[in-house]
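Some notes on the structure that comes next.
Of the protein chains in this complex, all but one are displayed in their positions.
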Amino acid sequence: MIELFATIMSSAFFVTVIRTTTPLLLATLGGLIADLSGALNVALEGQMLVGCLTAVIVSVYAPWYVAVLAGLAAGAVLGLVMAIFALRLKADIILVGFAINIMAAGGTVFALAMATGGDKGTSINLASKAIPPVDLSFLGVIPGIGPLLVSLLSGHSVLSWIAAFLVFAIWYFLYRMPWGLWLRGVGEYPAAPEAAGIPVNAVRAWSLVVSGALAGLGGAQLAMFNYVGFARDMTAGRGFIALGAVLLGARHPVGALLAALLFGAFEGLAVVMPGLFADAPAELIRMIPFVVTILALMLFSYRAQRALKLRGVKSA
Amino acid sequence: MAPLLQATSIGKTYPGGVVANDGVNLTVSAGEVHAVVGENGAGKSTLMKILFGIERPDAGELTLDGKPVSFANPRDAIDAGIGMVFQHFSLVPSFSVYENVVLGSEPRSGARFDRKRAIEEVRALSKRFRLKVDPLPAVGTLPVGQQQRVEILKALYRDARILILDEPTAVLAPQEIEELFVAVRELVAQGRTVIFIAHKLPEVLEISDRITVMRAGRSVGEVGRSEITEQGLATMMVGRDVALRVDRAATAGALACEIKALWVRSESGQPSLEDLNLRVHAGEIVGLVGVEGNGQAALIDAISGAGPMSAGVAYLNGTSLGPLSTLERRAIGVANIPEDRIAQGLAGGASVAENLVATKLGDRRYVRRGLLDLRAIKANAEALIARYSVRVGGADQAVATLSGGNMQKVVVARELSEQPKLLLVSQPTRGVDLGATQFIWRSLTDARDAGAAVLLSSADLTELLALSDRLVVFYRGKLVAAFHNDDTLTPEVLGSYMLGLAVQTQEEVMGALR
Amino acid sequence: QEYSAENPLKVALVLHGTLGDKSFFDSAAAGMAKAQAELPVEIKIIEAGYDKTKWQPALADAADSGYDVVIAGTYDMTPYITELADEYPEVKFIDFDDSPDFSGGAYPNVLSIMYGTSTAGYLAGYAAAKVSETGTIATILGMEFPTVTDFKVGFDQGATDANPDINIISTVAGTFSDPAKGKEIALAQFGQGADVVFPIAGSTGIGALQAAKENGKLAVGVDSDQATVFATSDPEQAEVIFTSVEKKIGESLFLALKATIDGTQEYGKRELLGLKDGAVGISKNSYYEKLVSAEIRDEVEALEAKIVSGELVPNSDME
Partner (left out) sequence: MSTTAILARQSRWSTFRKETLRAVTAIAVALLVTIIVVLLTSKAPLEALNTLLTAPASKPRTIGLWFDDVAKLTVTGLAFSLVFQARQFALGVQGQIYVGALASSYVALSPIGPTFAAIPLGIAAAMLAGAAWGFIPGLAKAKLGANEIVSSLMLNYIAIELCNFLVRVQLRERPGVLTSLKFPDAAVFPPLIPGTRIDLGLILALVATVLVWFALYRTSWGLKLRLVGHNARFAEYAGIKSSLIMVSAMTAAGALGGMLGAMFVQGQTYGKITVLFEGGLAFEGILVAIVARSRPLAVPVVAIFYGYLRQGAQLMNIRTDVPAEVIGVVTAIIILLVSSSFSMPGKKWLSAQFGRRAQPAGLSADGAAK
């Protein structure tokens, strides 16, 4: 137990958690935008996966940042596809989401095989690039806390910093900018913004595009930093975890950050614990995050529920 | 002078085949208050939705300042200087008042939403047009009356030249209506034009300059206020002559419902009803007077079981209601016509028949050993549809496709189909047309004469005065006055108590509380 | 019966997964490619995918479609093979990496090929323990079933024989397709002092190899000579894989098909192929030479000889 505690407190573990959290966080923010606009984006998984592959393939021929942008763009395109089918063609958005996931699962492998000349599993025959870590070792000169700061803050992916910034940016957008007001209005009660002359469907469409873009960005991080390269189904359910994180995070950017961190931390734990408790059944360890999520969800929603009642808001 | 806004031979058929408008003409000239009247389902709201670009007409044309226009969406209409207040509000519940007002045309500093300016502008606006409302709270927490002011502010904020008000008075207390009219006159004085829909003809005659009458999707005529009487208008609307008169209860019966020291506290703890003592007798209607949100609703909810009783007791014929569930209360004869039919009184997606039986799922006539008796349910529906002359395609049509007047009939029919012992009624004729109003009033008095004790809450003082045998006035959760209803009692008197300008002594109250 | 280019032996390889795992299935497919090139055969590779409900249908469909030989592998498929073997007696089945119970002359048309992977695993484990400087080494299992654990059983035994107080960290990833997770696991194991990692976990393991590369640790490849796989595309990666535990599925299948065509292959029996049959082994390539000192290599040679001679019999999960 002490051992475990020591590990968790170690700066190495902190770094691991940041790394495991970043892709989740980006996807979660994507899910948040869509959810707040009233369009549940269950396609995060697929959008991430396509983001992964696109980033990897592009990174072979272009600098890393171009690859990252490519991953982002790929996700955005899928978001647009969702918008077209769900909003224009009135298909059910959950179905569209699942369809996109299925398509991504197959499509990525197919595309990978094309790109690598027949490799259907991994991109190890492609010399793909990585996102450079941000080196803050100069902080070391700071007397006393310097080394600690370095061990905590140095070496993270650029996208980790960007993701952290995005939490703030999205909060600012949602609660400090007119379009954020529009977006939340559209999500909560479309009749009002429509009567106010706001193009409801356009707002939803944009949210879906941005949502996909963020998921794609998460994919880029996963395939250019957490692991450098692509492998079939490498997102391994992270998109769905993100979906959970959105709601667990009480549909608020900061909540999303905390929820993503929680899941990230558990991903980290599930990795270190077997090493510490050799005889603890792996399955049960892998179960912990989901159990805790449910418990946390219950707790939060209970408090949220009461808060809402206290504010006396009727629609809930 | 040239008409400002002209609609000629507008036609509109909804998907589902309802012909809502069928060759409607409307001519509105600048600076006038133009009323549009007609029965429920006559097509007024549809016409307005067309003027505001929510619905697109299948036929006909619109001209503004003599130039033909067509609105693809509300934005176009707004840009053309048209504003609309819907009869079913379109406000985002969790947003604050000012956010709702400026939504879509927010004041900005750079890319930022300038909240300060928004709040100031809303304050200024509400001062200028005498529409008092605090910009800060979430609209979901406001009473309907205030929500509507928010809606009007919304339109004014986009400084609409033409303001459409779809049944604005339906939800207001007399004083509020006066305030509204003041605001409307203010608007006209400032050169704006108002299109005004209402079911209450006295209001129409008071505020409007010209009146267009609609019937069954057609415009059947346009008259000036001076050229017509209330009776004439009514006849024109309904096609027959209608009189709104009902007779008081002959004699009140035995004590039916007794409420002792009842307190109701909201989640946040502050009381919405304080130490209420009230007795209702079989065969009498007790009117609950008060501006919305002063305790009437809390009382009704507490009795019906929809809301909590924090302290105190309520008996119906000796049985204490407190411990009983909503269903058990219904079983011993409590019936309830709720304030908001769409949100609370009906399941829009379900069929009329299902809605009519929804409160009787414990009843052996319709449910035996958990199984539905579809024949009985259908029969029940058809009987009630006929008895209450609900305009509907059939018992299995979805309620959501009915016009509100007919929706209300469905609710009333369900609640009165069994003779209740205690009948709770809120806003029974809100937004309901003359014919239907007359009909519903008759139904209520019939129930009373059959021995029901009735608690009637309404924002419409004329209605209260017409129906009630006794009236009690609520202010800030307290019962501040009680009256026996006689011809000396006027809306003005009630109004002064409603607004807390006057308070009765304990003796006076007791005097009226037998 | 004579087989020729005109009248080839019709062979179906049914994979209960998909190609591209860079080890198990790809190796089998490689064997088929070789057969295609050198033998009068007509090959069809069927990827049944990871949905288990579709495995039996895929196999049945193959048996039903007039192939002479139907090949499938592991205990996942054995029950279906035995069931179909009785139903289609004229079809020959090859069941690699697992075996039905042949007792009482059952399944005369089934050939089972098993691999003594633990024997090769033993050698790798021995070498790993020797090259480890920290005295801590690690394994990563995709999931726990014999074809996977058999590597580990031998590996652990070899390691402990090399260094009685060696510390072996082991983690079950629970997935064969999450390289990011494999990488995290390996990083954590390095964090706990390991300096050699042996991932037996498909593309999850590829992630672990990458972790070794980026942290200057050593790794043992699995199934095929993974150093050579990376040699061209990612030299630094190859640089840290000092050997691989090879399970030459493709080769053994090729030989079985060849023998079948020559008519020398017996069916209705189980063949356990080990080091001496060259069906398993550890890769001795330039990296092995470079990263493993001469004397360690000699000790390994000695052990290999002992195992081949039967003097030393490592434990095994393949009963």
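When the chains are written out, they are named A, B and C in that same order, and each has its own residue count from 1.
Definition applied: a contact is a pair of C-beta atoms (placed from the backbone, for glycine too) under 8 Å apart; a residue touches a chain by one contact, two chains touch by 3 or more.
Everything numeric here is computed off the predicted structure, so don't read it as measured data.
S.K.: What are the shown chains that the omitted chain is in contact with?
M.R.: A, B, C
S.K.: Identify the residue among A:Ala62, A:Val77, A:Ile94 or A:Leu276 that touches the chain left out of the display.
M.R.: Result: among the candidates, A:Ile94 touches the missing chain.
S.K.: Please output the residues of chain A touching the missing chain, sorted low to high.
M.R.: On the side of chain A, residues 40, 85, 89-92, 94-96, 98-100, 102-103, 105-110, 113, 120, 189-191, 194-195, 200, 237, 240, 243-244, 247-248, 281, 283-284, 286-287, 290-291, 293-294, 297-298, 301-302, 304-305 touch the unshown chain.
S.K.: Can you name the residues of chain B that touch the chain not displayed here?
M.R.: Within chain B, the residues touching the omitted chain are 11, 13-19, 22, 49, 54-56, 58-59, 73, 86, 88, 90, 304-306, 325-327, 329-330, 336, 338, 342-350, 354, 357-359, 361-362, 366-367, 370-372, 374, 391-394, 397-398, 400-401.
S.K.: Give me the chain C residues in contact with the hidden chain, please.
M.R.: 18, 46-54, 56-58, 60-62, 64-65, 75-76, 79, 143-146, 149, 174, 317, 319
FYI, only the chains that are shown with their structure count from here on.
S.K.: Mapping chain-to-chain touches, which pattern fits: line, ring, star, complete or other?
M.R.: line
S.K.: Can you compute the centre-to-centre distance for chain B and chain C, using the mean CA position of each chain? Integer Å is fine.
M.R.: A distance of 77 Å separates the two centres.
S.K.: What is the distance in Å between the mean C-alpha positions of chain A and chain B?
M.R.: 47
S.K.: Would you pick out the residues of chain B that each touch at least 2 other chains?
M.R.: none
S.K.: Multi-chain contacts in chain C: which residues touch at least two other chains?
M.R.: Where chain C is concerned, no single residue meets two or more other chains.
S.K.: List the residues on chain A that touch chain B in their complex, please.
M.R.: Listed in rising order, the residues of chain A that touch chain B are 176-178, 180-182, 184-185, 188-189, 191-199, 306, 309-315.
S.K.: Note which residues of chain B are touching chain A in the complex, please.
M.R.: Chain B reaches chain A through residues 52, 54, 73-75, 77-79, 84, 86, 90-95, 99-100, 103-106, 108, 111-113, 138, 140-141, 154, 266-268.
S.K.: Enumerate the contact residues on chain A facing chain C in the complex.
M.R.: Where chain A meets chain C, its residues are 7, 10, 12, 16, 19-20, 23, 109, 112-113, 119-122, 124-127, 222, 226-229, 231-234, 236, 267-268, 271-272, 274-276, 278, 282-283, 286.
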